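One structure is given here, and the rest of the page talks about it.
Here the complex is missing a single protein chain, while all its other protein chains stay put.
Entry: subunit A
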Amino acid sequence: MDSIGEACSDLKKQYDACFNSWFSEHFLKGNTNDSMCAPMFKVYQQCVKKAMKEHKIDFHEVEKDLLGTSEERQPPKNGK
(Lines give C-alpha, C1' and ligand atoms only; values in the text may rest on other atoms or scores of the structure.)
Protein backbone atom coordinates (compact mmCIF):
# COMPACT_ATOMS: atom_id res chain seq x y z
CA MET A 1 0.00 0.00 0.00
CA ASP A 2 1.09 3.56 -0.70
CA SER A 3 1.67 6.20 1.92
CA ILE A 4 -0.50 9.30 2.14
CA GLY A 5 2.65 11.21 1.19
CA GLU A 6 3.83 10.23 -2.27
CA ALA A 7 7.42 10.88 -1.27
CA CYS A 8 7.09 8.52 1.72
CA SER A 9 5.94 5.35 -0.05
CA ASP A 10 9.43 3.88 -0.48
CA LEU A 11 10.37 4.60 3.13
CA LYS A 12 7.07 3.12 4.22
CA LYS A 13 7.59 -0.10 2.26
CA GLN A 14 11.10 -0.56 3.65
CA TYR A 15 9.83 -0.02 7.16
CA ASP A 16 6.84 -2.34 6.68
CA ALA A 17 9.11 -5.13 5.44
CA CYS A 18 11.34 -4.70 8.50
CA PHE A 19 8.36 -4.55 10.85
CA ASN A 20 6.70 -7.64 9.41
CA SER A 21 9.79 -9.76 9.83
CA TRP A 22 10.36 -8.37 13.35
CA PHE A 23 6.73 -9.10 14.23
CA SER A 24 6.90 -12.74 13.05
CA GLU A 25 10.44 -13.61 14.03
CA HIS A 26 10.82 -11.68 17.27
CA PHE A 27 7.69 -10.19 18.76
CA LEU A 28 5.42 -13.25 18.43
CA LYS A 29 8.24 -15.35 19.84
CA GLY A 30 8.36 -13.33 23.03
CA ASN A 31 11.10 -10.82 22.23
CA THR A 32 9.78 -7.32 22.92
CA ASN A 33 12.92 -5.40 22.00
CA ASP A 34 11.79 -3.21 19.12
CA SER A 35 15.07 -1.47 18.30
CA MET A 36 15.52 -3.50 15.08
CA CYS A 37 13.38 -1.24 12.86
CA ALA A 38 13.59 1.93 14.95
CA PRO A 39 15.96 3.88 12.65
CA MET A 40 13.75 3.15 9.61
CA PHE A 41 10.63 4.08 11.54
CA LYS A 42 12.13 7.43 12.53
CA VAL A 43 12.93 8.46 8.97
CA TYR A 44 9.53 7.29 7.71
CA GLN A 45 7.76 9.18 10.51
CA GLN A 46 9.46 12.46 9.62
CA CYS A 47 8.21 12.07 6.09
CA VAL A 48 4.65 10.99 6.91
CA LYS A 49 4.11 13.69 9.55
CA LYS A 50 5.04 16.33 6.99
CA ALA A 51 2.60 14.78 4.52
CA MET A 52 -0.16 14.75 7.12
CA LYS A 53 0.39 18.44 7.69
CA GLU A 54 0.09 19.08 3.97
CA HIS A 55 -3.17 17.14 3.94
CA LYS A 56 -4.38 19.26 6.88
CA ILE A 57 -4.93 16.21 9.05
CA ASP A 58 -5.44 17.12 12.68
CA PHE A 59 -2.54 15.45 14.39
CA HIS A 60 -4.03 15.83 17.82
CA GLU A 61 -7.15 13.99 16.68
CA VAL A 62 -5.09 11.13 15.22
CA GLU A 63 -2.93 10.71 18.31
CA LYS A 64 -5.85 10.46 20.71
CA ASP A 65 -6.03 7.17 22.61
CA LEU A 66 -9.53 5.70 22.75
CA LEU A 67 -9.01 1.94 22.82
CA GLY A 68 -8.60 0.78 26.41
CA THR A 69 -9.67 4.15 27.86
CA SER A 70 -12.94 5.31 29.43
CA GLU A 71 -13.79 6.97 26.10
CA GLU A 72 -13.97 3.64 24.31
CA ARG A 73 -17.50 2.83 23.15
CA GLN A 74 -19.34 0.06 24.98
CA PRO A 75 -22.00 -2.31 23.69
CA PRO A 76 -25.53 -1.25 24.66
CA LYS A 77 -26.63 -2.76 27.96
CA ASN A 78 -29.83 -4.34 26.70
CA GLY A 79 -27.86 -6.35 24.16
CA LYS A 80 -29.43 -4.71 21.10
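Heads up, the rule we're going with is that contacts are C-beta pairs under 8 Å (C-beta built on N, C-alpha and C of every residue); 3 or more make two chains touch, one makes a residue touch a chain; residues count from 1.
Convention: contacts and distances are computed from a predicted model.
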Name check vs UniProt for the chain missing from the figure, options "CYRIA/CYRIB Rac1 binding domain-containing protein", "PRELI/MSF1 domain-containing protein", "Nucleoporin Nup43" or "Nuclear pore complex protein Nup85", returns "PRELI/MSF1 domain-containing protein"
What subunit A residues would touch the chain not displayed?
1-5, 8, 12, 15-16, 19-20, 23-24, 27-28, 30, 32, 34, 41, 44-45, 48-49, 52, 57-58, 61-63, 65-68, 72-73, 75-76, 80
